[in-house]
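In this view, the complex is presented without one of its protein chains, the others remaining in place.
Letters are used for the chains, namely A and B, taken in the order the chains are written, and counting of residues starts over at 1 for each.
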Amino acid sequence: MKKTLFLALACTTLAGCTTVKPWEREVLARDDMQLDANALDTALDDHIYFSKEGTSGGRGFGGGGCGCN
Amino acid sequence: MGSPCEVLVESSHEQPAQAVASAVAACAWRIEAKFSRYRDDSAVARINRAGGETVEVDEETAKLLDFADHAWKMSDGKFDITSGVLRRAWTFDGRARVPSPDDVHALLPLVGWSRVTWQRPRLTLQPGMEIDFGGIGKEYAVDLALAAAVACTDAPVLVNFGGDLAATGPQRDGRAWRVGVEGVAGSHIPWTLELAGGALATSGDTYRFITDGTDRRPHILDPRSGEPVRGAPHSITVAAATCVEAGMWCTLAMLEGAGAEAFLAREGVRHWIQRK
Partner (left out) sequence: MANDKRIGGALAAAACGLLGTASPVRAPAAEPATKSTDGLWDVDTAFLYYGESDGRVQDASLNAIAVRDFGDDRKLSLDLGIDTLTGASPSGATASDQPQTFTSPSGRGTYTTNAGEVPLDSSFHDTRFALNAGWSQPFARLYTFNAGLGVSTEFDYQHVGANLGLTRDFNQRNTTLNLAVAYGQDKVKPVGGVPMPFSSMGDVVDDDVTPPSRSGDSEDKKVLDVLLGVTQVLGRHTLLRLNYSYSDSSGYLTDPYKILSVVDPVTGEPLVRTPPPGVEGPGGVYLYEHRPDARKKQSVYGELRQDFSGKVLSLGYRYSTDDWEVDSHTLEGRFRFPVGESSYLEPHVRYYTQTAADFYRYSLADGAPLPEFASADARLADLDAYTVGVKYARQTTGGNEWSARLEWYRQTSKAPAQTLIGNQPGNVQMPDFDAVILQFGYHFSL
């Protein structure tokens, strides 16, 4: 499907991007640059939005279902 | 040095930081020029060319030879700066291979600090023997570079030569420097140590910015027998007061092979060992 194709293309072009060497990763290694920097906050938010909106997920796998009203 | 060298200076002014950087770089280049085995004009090359003749060395080289001598005695001969010739036993045919026992045994007569006559300041090697400060040179450079930095500034400084590092103390706000050591099986973030002072050295095939990029390291050979050291860990990181001590602990522990953890624990040395 079109969206998957776009994603695959994006991946291959991105892979050709600059390569950052291990000794150049001092910024990327900082806590606030980690993709799970706000893990607890986003998990709690995702739980709220799961029970108040029609769409959920996409970011990763959360804690699973609830009978939220 | 074969690896990227950096110095971190925590200062709000550029001028002292520049002065420190120049002093540290000068130190690194000087040590490399003087003790590199690869440079024809180095003091080490001059010693190795002597062909059995006695060579008189300067004060700094003498101190390093004294240190190597102490290390040889402390390790019952496992640490030996004349063991470098054993590298001639490896044939490189596109991939590093374990040397054949015959090739290694053929080289053993050229190995052994006991065959060297060292009477400060005169050094006499047997013809065909070589010395190599690879096991202490970089760590020595780190300690000297740190001292040079301290002479320039009061600011917190950390010197890092390819993974061997030393710091004057913690950063201004009291927090320790964060040092990343790449884990055995790798991850985005290296596992982290917090160094608030003193030195760290790492040995092994942990990715320490070695430019040849191969994943496999040559086997470590016991210079007394030419046999590979059994059960050497993947990498060892040691913290000590000075970088030369930390580096020596790493080397001695590697030579203990499977007994590396027990050795360092017995000596009360702060260490982290990774096995594949």
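Assorted remarks:
By our rule, a contact is a pair of C-beta atoms (placed from the backbone, for glycine too) under 8 Å apart; a residue touches a chain by one contact, two chains touch by 3 or more.
Bear in mind that the values here come from a model prediction, so they are computed numbers and not experimental data.
Contact with the chain not shown here comes from a single listed residue; of B:H13, B:K63 or B:R230, that residue is B:K63. Within chain B, the residues in touch with the undisplayed chain are 63-64, 66-67, 70-71, 74-76, 78, 140, 143-144, 146-147, 150, 168-170, 173-176, 183-188, 191-200, 215, 239-242, 244-245, 248-249, 252, 256, 263, 266-270, 272, 274. For chain A, the residues touching the absent chain in the complete assembly are 3-4, 7, 10-11, 14-15, 17-22, 24-25, 27-28, 30, 32-33, 35, 37-41, 43-45, 48-49, 52-55, 57-61, 63-67, 69.
Just so we're on the same page, only the chains that are shown with their structure count from here on.
Between the CA-based centres of chain A and chain B the separation comes to 41 Å, rounded to the whole angstrom.
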